[in-house]
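All protein chains of the complex are present and in place, except for one that has been dropped.
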Amino acid sequence: MSEGNGVYRHMIRVPYAHVDQMRFVYYANYLVYFEMARTGMLREAGTPYSTLEEKGVLLPVMAAHCEYRQPAHYEDLLAVDVNFPAFKGVRFRLDYKVWRVESGAGPTPGEDALLVEGYTEHVCMSPDGKVLRPDPAFKQLAGH
Amino acid sequence: MSEGNGVYRHMIRVPYAHVDQMRFVYYANYLVYFEMARTGMLREAGTPYSTLEEKGVLLPVMAAHCEYRQPAHYEDLLAVDVNFPAFKGVRFRLDYKVWRVESGAGPTPGEDALLVEGYTEHVCMSPDGKVLRPDPAFKQLAGH
Amino acid sequence: MSEGNGVYRHMIRVPYAHVDQMRFVYYANYLVYFEMARTGMLREAGTPYSTLEEKGVLLPVMAAHCEYRQPAHYEDLLAVDVNFPAFKGVRFRLDYKVWRVESGAGPTPGEDALLVEGYTEHVCMSPDGKVLRPDPAFKQLAGH
Partner (left out) sequence: MSEGNGVYRHMIRVPYAHVDQMRFVYYANYLVYFEMARTGMLREAGTPYSTLEEKGVLLPVMAAHCEYRQPAHYEDLLAVDVNFPAFKGVRFRLDYKVWRVESGAGPTPGEDALLVEGYTEHVCMSPDGKVLRPDPAFKQLAGH
């Protein structure tokens, strides 16, 4: 499911659970969508995060940012693209773009709409809270 | 994606967001998984719930029940089967079974594990809160 | 905050995050409200669940049930009463009632409205998954 627009693309159909009374996807859910794409990216790279945790490598989030350009709606089919630009020392950033690929009311005419852009920043950490040098798995992903 | 074991099968990879410090999927999330399967079933039947709502047919939940047999874990691939046994007057019930199809640590040996069973009960309702006769869309789904 | 109507009463003001596009509290959130009341009950009884977990006593949910009588809305002030009727062997049940005490639009005239009733069933479990005899902390709570 990798696509040209990033290291990895995660697809999600918006459930009723995520939509508020403005009929918009509630803003906190995009951080969950980012995580789903992150999980998928690591999985496809052959180093699932569950395996990293068993090795004693945690990836806590140090910062998160979202810009909300257009709302997503119930039953919209969303594509979440994740990119891994580069390292900055021990800290690294992942960039995300959320697109509406198909609206809940059927295929959308014209081009895909960019709904949300954002990023997360992480470090590699040991279970007792010590910052680790980045796992080699991330070297291979960086630079996209 | 329909399968023999129900009207519709919804697949979900468990995100980190849904797992608690017991390392189990937190129990309320299964009601969201049920809804995702419900949404998918209606969609595949050609009557997406978003279209029903536009026609003025709401489907509030009147009751929900879950039996938790085994825990699901982070990155497990789950299959949520939904069945539509029959009507009881204006009220109707949907039955769900959640299976682990693949564990987060790789393909599971042996047969799929049944993790959770449950049901939801609904009525068709107008936007101003009046109970409606069941929409014809549901007649065609019932009896499975 | 204990009240006559149960062992413990938990208060929550409904956030926007919990309300769907029907303008109702989304049905899965009540299981979270039940847990908040459960956590508070144990805490007030002098045996916080976090302390139980440190002693190696987990309380997984074996079953959950909800009857939705009336919807809750954004900014409603809810009271969640929890009762502990009795043990059935190693398995025990907790009963919940969710009331609207004050509506989002100001004090509600007349009596409190009962919105949701339900229960959860639990066992005491060791971290490696063995069912334990009920912790003495629960003996003191049962029978209400």
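A, B and C label the chains in the order they appear, each numbered from 1.
We adopt the following convention: contacts are C-beta pairs under 8 Å (C-beta built on N, C-alpha and C of every residue); 3 or more make two chains touch, one makes a residue touch a chain.
Computed from a predicted model, the values in this text were never measured in an experiment.
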Contacts of the hidden chain among displayed chains: A, B, C
Residue in contact with the excluded chain [from B:Y8, B:Y26 or B:F92]: B:Y26
Selected residue (touches chain absent from view) among A:M11, A:A45 or A:A64: A:A64
Sole contact to the chain not displayed, among A:M11, A:V32 or A:A142: A:V32
Chain not shown, touching residues in chain B: 16-17, 19-21, 23, 26, 28, 74
Chain A residues that touch the omitted chain in the full complex: 21-22, 24, 27-29, 31-32, 35, 53, 58, 60-68, 71
Residues of chain C in contact with the chain not shown: 13, 15-17, 32, 35-36, 39-40, 43, 48-51, 54, 73-75, 104-105
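One rule holds for everything that comes next: only the chains that are shown with their structure count from here on.
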Cα superposition of chain A on its sequence copy chain B - rotation in ° rounded to nearest 5: 180
Interface sides of chain A and chain C: same vs different residues, half threshold: same
Far-end chain from chain C, centres as C-alpha averages: A
Approximate Å spacing (C-alpha centroids) for the pair chain A, chain B: 25
Whole-Å separation of chain centres (CA-atom averages), chain A against chain C: 33
Interface hub residues of chain B, defined as touching at least two other chains: 32, 35
